[in-house]
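Here it is, the structure, as structure tokens.
Missing here is one protein chain; the remaining ones are kept as they sit in the complex.
Think of it as A and B in the order they're written, each chain with its own count starting at 1.
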Amino acid sequence: MNALTSLPTAILETSAARILLAKPKARFSLRARGDLAPFEAALGLSLGGPLGTRASTGSRETIRLAPDEWMLHSTPSDAAAIEGACAALYDAHPHSLVSVSAREVTVVIEGPRAAELLTIGCPRDIAKIEPGSGRRTVFDGVTVILWRDAEDSFRMDVWNSFAPHLIDLLKIGARELAAEVA
Amino acid sequence: MSQYRVSGKGRVDLSKKINFTFEGKSYTGGQGDTVASALLSHGVHLMGRSFKYHRPRGAVAAGSEEPNALIGTRRGPGRFEPNTRATVQDIYEGLQTNAQNKYPSLKFDVGAVNDAAYMLFSAGFYYKTFMWPRSFWDKVYEPFIRAAAGLGVSPTEEDPDHYASRNLHIDVLVVGAGPTGIAAAKAASAEGLSVVIVDENREIGGTLLSEPQAVIDGIPAWAWIEQELAALKAQGVKVMTRTTAIGYYNDNLVGLVQKLTDHLPSLPADTPRERMWRVRAGQVVLAQGALEKPLVFHGNDRPGVMLAGSAQTFLNRYGVLVGKRPVVLTAHDSAWYAAFDLADAGAKVQAIVDVRDGVSEALIAGARDRNIPVRLSYTATATKGRLRVKSLRVNRMQGGTVGAAEEISCDAVLMSGGWTPSLHLFSHTKGKLAWDDDRTTFLPEMTPEDCVIAGASRGLWGIEAALNDGAEKGRAVAAALGKAGNAVSYTVAEDRTGSGVSMKELPTDLSPGKAKAFVDYQNDVTAKDLRLAVREGMRSIEHVKRYTTNGMATDQGKMSNINGLNIASDALGRKQPQVGLTTFRPPYTPTSFGAFAGYHRGSHFEVTRKTQIDAWAEENGAVFEPVSQWRRAWYFPKGGESMDDAVRRECATTRKSLGIFDASTLGKIEVVGPDAVEFMNRMYTNPWTKLGVGKCRYGLLCGDDGFIRDDGVIGRLGQDKFHVTTTTGGAARVLNMMEDYLQTEWPDLNVWLTSTTEEWSTIALNGPNAAKLLQPFTDVTLTEENFPHMSCVECEVAGMPARLFRVSFTGEIGFEVNVPAPMGRQLWETLWEAGQQYGITAYGTETMHVLRAEKGYIIVGQDTDGTVTPYDAGMGWAVGKAKPDFVGKRGLARPDLVAEGRKQLVGLVTEDGSKLEEGAQIVFDASQPIPMKMVGHVTSSYDVGTTDQPIALALVEGGHSRMGETVFIPMPDRTISAKITGTIFVDPDNAKLKIPASAENKGVAA
């Protein structure tokens, strides 16, 4: 995958938070209903649990976004294997696996005040997203998927064209929070 | 030390000397002074002119409720703010301030002639004075109202500051950090509950800051504040000062505005001026205290006349005597203590004048000890003095009649009409109020929110009562959240409890018709105005308010509402609750636009979406236009070309050779699943079953009402896989509509929708040389036989994974190449390079619009307006009539939609060769009298394309059966005649869509 040349340099570090752009990855939107076991077996990932539940195996990780919807991430080299595994299931277990690898980027937000930084754009209570889980939610009016990796570490998936706006806002916020600490 | 500063009093640090200016004159104050306290310390009471009569005015209060002392503050370019209350603006080194509503100067104001002409400006004067004659409106009345309207002056430069916002979720929010709020926060902050306490002042303490004599559990008030502040912070309570709760919204959402820099001499980097907090609290404690009411009498607005409690605040908190010879005029015990404090600080109190005929022996003794003359059962009937009060005229009341007058010489009048609980935020919750006859005020009754109200804001009086009520309510909210809370109780010594009576305007022996007894200072509304409104038929307080503008100024009637209600209900002869209370609305205090806008200003006003190719367009001089949230290249001017010239060139080059266009913003939806074709059959008007894999079709989407909603080319990439495109603006709306039908009407269908708009960069190539350009970059044989018009395939283009569509929105040979979004620019540049041999042109949305119009291709939303059916648009061919159902099928059979005379899309060619205006109305008979019967309008019109004459598309009644007829387009200067034609102006046989055999050979060879 090519570099995202049209995005601004998305790296900023302040005493409050660090913002960076994650490396490109393979991304799939998986839609399926009924018996999930065949998909779990094919992908080696658990797909159950309440919305927001995550699972990972090796480089693959997934988050449940809706009763019949998951976002699947992996390394670019694993993309073909994922497509192959699901294609083999299609006739017996109809589903939709759509590559969205090029649709969006992932912004990493981490640091002592990362959670607070998110409150400048997220109306929901960030504290209710447990580390190790995630949510699709809204940041400054834009739909994003928020992965909480730790108390102070988040990833935010956002469609390409919204990314510069959100990254700029995060930068303003990170500077603002740092000025507050000082 | 300045003349009116009292040594040893107040919390202002005079060792930190601060210089500022007011009206161009320099003054000094200390750290902790407001503009008002610093000016008063120099004996300056005159701080502004009133809005309507331009009467001289001074500070009447000491806090955010101040109606009079409005100033403009300035700190360099762009940083000017009008209508700042001098009583809340901290001074800092270099602050520049000015009075408002003055011309030519504060001390001599020609607008004050309005004061003499006051008869003109009585209640409802706008309605009466400006009614007649009609011809005066534009030239006389409106300019006058415009000149007179508004407070202060708007800033003229862009605000250079930045503003912020944050969301906060907590267990308990306490509004107000006086004794009640502090006690509530302390009681609630137990067992891990997150508690935030906010106060609009620079420091917490509330009334305790003005009552240092109080001793709480053996600790003097000010030491107690320090102790409690430390204790709250130790318990993890977030204490926010300079933070105003401006509004209380649904489900316990409270808006807070935190002011961060307005008090600082230099602005720290990266710090916003204000931050809007959207706080969602489990429970809210409202502890906003009470506001003192003025007394209503003739001349009660003269500089030097102020609230007694505020004078006490200026003394005890700021160390400033507002006068050395004050007279106290009151209906409440509290003002007696103000008199005592001022006397103890060295003022010679001229008298305490009380409207009541008896007060407690303790108060009488207090006055006697200080040699203050006392007059009970007196009324006040006038003040004298031009720019500052010189004397108060008082009269003895005997058996309901006003006795002889006497004048008391003075330099300040300290008045108290009693206290009104601050119920603003409580009222925002749709809280119910109950009238309390004894206290002549409204008290809180019940609220639908998870909210309690405590202390003086529910009518309690005295520090001990406030503290204990706060503690009890704090425990109550903790209990509501399932926690025990902290049990605390307080004992207060030197507490000044008391009571009073509530008055309408004070009785007078002077002509009430000439009295200027102000109720609303900021809007210059007098008691006489209110009574006039009632005489003229206003019965509801809501009508009285609007007729007189009482309570409608920026202070939202904080001082005037209850006095106004008492007077109106007296005039109506009805009890106050029958007259009603006007609605309190957010914001509690005036709030800057910046605070509401937050980060959304300048380039962040809203999201600007850009494609991956946008940067190339910018580097190559494109002019952009916004299309929904996207910015799109509009045209690419070369070397000083005008827009028309550029578009003409882009159109001609594309028709003659080759054009390249960024179509990435088109919405794209991947429809996948065994029921994909069934879903497509149900959603779109067209039939899809027989569309083969590798083929595409123009799809038309209607609503169930039968009107066109969207359109786009749809490719079948597999038996169960469709690549749907939508209009740029329709992408989100179409997906939402599809999800709606799928989830709620047809949940049984096994099909899923995924937005892929941003997965792909889409590059459109159009023109006779399009296939020749593309052939070397792909293995797909681009011949008419192998890849005819309306084909699609997943392949590689220039080594990139691609979805290739043979489609045309220009009438030329056309391709749309989709590659993974980030590769878009690379492909664009590759094709651009290779296209140089064909003289390729990049074209923008304008050329796209022109070329499609020449072929009669519609733009949904331009040639349709939500009332156009496929048949109206001449696209009945896209309707799958044999299908049992699709969205819109039943709608299309509605009687109105099959009736004769519907507006139908046609072409128009003007007879004089002029270009029509889009939106222009069309008539059949130009000689009919006005108003003419309009029969349609022009939807698209261009004169820069490749046709011999300007072309237009229009919706015209019965247009399809009027081919060749002449219609008329009346314009302001002339009437244009135009002939109705078909909608296709170029290549009606679609010959140009075909790839000629010779071109194939050439292409392969290249």
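FYI, a contact is a pair of C-beta atoms (placed from the backbone, for glycine too) under 8 Å apart; a residue touches a chain by one contact, two chains touch by 3 or more.
The criterion applied here is as follows: contacts and distances are computed from a predicted model.
*Asks:* According to its UniProt record, what is the protein name of the omitted chain, chosen from "Manganese ABC transporter substrate-binding lipoprotein", "Sarcosine oxidase subunit delta", "Molybdopterin synthase catalytic subunit" or "SusC/RagA family TonB-linked outer membrane protein"?
*Replies:* "Sarcosine oxidase subunit delta"
*Asks:* Just to verify: which one of B:674, B:891 or B:970 makes contact with the chain not shown?
*Replies:* The one listed residue touching the chain not shown is B:891.
*Asks:* Looking at B:739, B:833 or B:925, which residue reaches the missing chain?
*Replies:* Residue touching the absent chain, from the options given: B:739.
*Asks:* Contacts of subunit A with the missing chain: which residues?
*Replies:* 50-52, 65-67, 69, 123-124, 128, 135-138, 141, 143
*Asks:* Just checking the interface: what residues of subunit B touch the absent partner chain?
*Replies:* Output for subunit B: 249-251, 253, 278, 280, 430, 448, 704-705, 736, 739-740, 743-745, 747, 884-885, 889-891, 893-895.
Assume only the chains that are shown with their structure count from here on.
*Asks:* Which residues of subunit B touch subunit A once you look at their complex with the stated criterion?
*Replies:* Per the touch definition, subunit B meets subunit A at residues 162, 164-169, 268-272, 278, 280, 599, 603-604, 606-612, 614-615, 630, 670, 672-674, 720, 750-752, 754-760, 820-823, 825-826.
*Asks:* What residues of subunit A sit close enough to touch subunit B in their complex?
*Replies:* Those residues of subunit A that touch subunit B are 1-6, 24, 29, 31, 68, 94-104, 116, 119-120, 122-125, 127, 140-142, 159-162, 164-165, 168-169, 172-173, 175-176, 178-180.
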